[in-house]
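Input: a single structure, listed below in structure tokens.
Here the complex is missing one protein chain, while the rest keep their positions.
Order as written gives the chain letters A and B; numbering starts at 1 within each chain.
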Amino acid sequence: MSNIFYTLNVNGEDHQVADAWAGESLLWVLRERLGFPGAKNACEEGECGSCSVQIGEEVVCSCLVLAGSAIDQEITTIEGLSPEGELGDVQQAFIDAGAVQCGFCTPGLLVTIGHLLEKNENPDDLTVREAISGNLCRCTGYGRILEAVQMAAASRRGEKRE
Amino acid sequence: MPVTVARSLDHALAALEEFPEALILAGGTDVMVQINKGAVSVDQVVAIGRVPELQGWRREGDWLHLGAAVTYSEMMGEELSSLVPALAQASRTVGSPQIRNAGTIGGNLGTSSPAGDTLPVLFALDAVLTIRSSTELREVPISQFVVGVKSNTLQPGELIEKISVPVLEGPQEFCKIGPRNAMVISVASFTLLADQKENRVRSCLGTVGPVPIRSMEAEDLLSNSVNWGENTVSSEVLDAFSSLCADAAKPIDDHRGSAVYRRHAIKVLSRRAASRIFIEGKS
Partner (left out) sequence: MKRYKWQLLLGGVKNVSDLETKIPVSGFRIGDSAPRPDGIPKVKGTFAFSSDLWHEKMLWGGTLRSPYSAARINKLDTTEALLIDGVHAVLTHEDVPGKKVYGLEYADQPVMAADLVRYEGEPVAIVAANHPEVVRRALAAIKVEYEEIVPLTDPELAESTEPIHPDGNVIRKINLLHGDQEVQGDIQVEGIYEVGMQDQAFLGPESGLAVPGEDGGVDLYVSTQWLHADRRQVASCLGLNEEDVRITLAGVGGAFGAREDLSLHVHLCMLAMRTNRPVKIIYSREESFHGHVHRHPAKMWYRHHADMKGNLLRVEARVLLDGGAYASSSAAVVANATCFAAGPYQIPSANIEGIAVRTNNPPCGAMRGFGAVQTCMGHEAQMDKLAAALNIDPVQIRLDNALKTGDKLLTGQVITGTAPVDEVIRTCAEHVSSYRASSDLMSLPGGAGRTTDPKHISRGEAIAVGFKNLMFSEGFDDFSSAVCQLEDGVATITCACAEVGQGFVTLAQQITREVLGVEEVILAPAATETVGSAGSTSASRQTWMSGGAVQKACEEVRVQLLKRLAEEHEIDTENLVLVEGQVLSLTGDFSIELKVATAEPLEARVEYRHAPTFPLDENGQGDAHVSFAFSAHRAVVDVDPELGLVKVVELVTSQDVGRLLNPLQAVGQLEGGAAQGLGLAVMEEVLVTEGNIRNASFTDYLIPTSLDMPPVEIAALIEQSEPGAPFGAKGIGEPPSISSTAAVVAAIRAATDLELARVPVRFTDIVSVEESS
């Protein structure tokens, strides 16, 4: 296996990748080389969203990104979503709304929803459902997840949700 | 260097000249699935997703030129969706938001899957591809590019630079059947475009043959029978149109659907699409 060396910018810091196999996905490199196991590997074929990360301004499946081609880009993972020691409002809402069961889909959802709420501060139910339609959850049936999104959105708008 | 992250078109073409059999990687939504499975060997990869010349789109008169790296999300954007509504509708049915942010029109063409969602729209538009290598530029009509199941006429050392389609005036419909309401591979799709300047319809059947299928017989019938002035069409014509569309399908049985169902689906979708664009009335 011919090995490659490159640098990835993850959560604001540069990380060296040394002696890697060229075919490794960004998901694999994040998890197994760089110590960011937050993004998950439920399918590794772009069908579940558990590996979602933000690259630049977009949310993508990191399992479908060739790690060696993701140089010179700003990669943000779940680990980069909340400031040191504090929970972001969406994360807190997930806990408060009971939107976490096994938690495997949770990191991917938080990346997706974080991005949604940045673009849309008052998404209706169908807009949220479409935005998270690429994030499979097997435990919750999505009910508490949708509740968490509305809670976080409402609190950002300064409202109190009944 | 197994992975070349191309910074310019020339850079990409030079890499492809040196490694003509290299995997061309844009959004990765097809190629990476194969790599993750271990189904393709990774000797050389040329990543072209950020080549500036392949980004974006521009309108020149009645033609729209889309860079090969334009993503499904971009095709759903406000301006593009008003220029080619069917392409935006098709894009909205592809995968998930994550896939749509990464997957590209060039990638959809490069994979040439019978279920590729933009392909029927591009066939209906008689899209023209600009193909480049380090030594050549050629313009290829899409029907001569996508020629079989996952088979196209891209040669080693070549990449798709842009896709050119005419800007039509008139409503457009893209309808696709899947077994669930998100993230579905097409079971059957139907595209119908109205060209009110030429008083012609353009249509295309998707996923019911090795490549997208146009039935010129069906298009002729509808184009010549519609009352373009009043925008009306008779029930009989709609029935005949949908029968011709169904007849043109060459579907197979697979785990996603049966041939019989797919043909039936084309009949239903074609009639519905036409009756959305034209008001169904008496003959």
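In this section, a residue touches a chain if its C-beta (ideal position, glycine included) is under 8 Å from a C-beta of that chain, and two chains touch if they have at least 3 such contacts.
From a predicted model like this one, the values you see are computed outputs, not experimental measurements.
J.: Just list which of the chains on display the missing one touches.
T.: Result for the missing chain's touching partners among shown chains: A, B.
J.: Of the residues B:K37, B:R58 or B:K197, I need the one that contacts the missing chain.
T.: For the chain that is not drawn, the touching residue is B:K37.
J.: Of the residues B:V147, B:M216, B:V260 or B:I279, I need the one that contacts the missing chain.
T.: Going through B:V147, B:M216, B:V260 or B:I279 one by one, B:V260 is the residue touching the chain not shown.
J.: List the residues of subunit A that touch the chain left out of this view.
T.: Looking at subunit A, the ones touching the missing chain are residues 1, 21, 23, 28, 31-32, 35-45, 47-48, 50, 77-79, 81-82, 87, 91-92, 94-98, 100-107, 110, 126, 128-130, 132-146.
J.: Which residues does subunit B use to touch the chain missing from this display?
T.: Within subunit B, the residues touching the omitted chain are 36-38, 89, 92-93, 173-185, 187, 189, 255-258, 260-261, 263-265, 268-269, 272, 276.
Heads up, the rule we're going with is that only the chains that are shown with their structure count from here on.
J.: Going by the contact rule set out above, which residues of subunit A touch subunit B in the complex?
T.: Checking each residue of subunit A against subunit B gives 2, 4, 6, 21-23, 25, 44-47, 49, 52, 58-61, 63-66, 68-69, 71-72, 112, 130-131, 133-135.
J.: Taking the complex as given, what residues does subunit B use to touch subunit A?
T.: Its residues touching subunit A are 1-3, 5, 25, 27-29, 32-33, 35-37, 42, 45, 47, 49, 73, 95-99, 101-102, 181-183.
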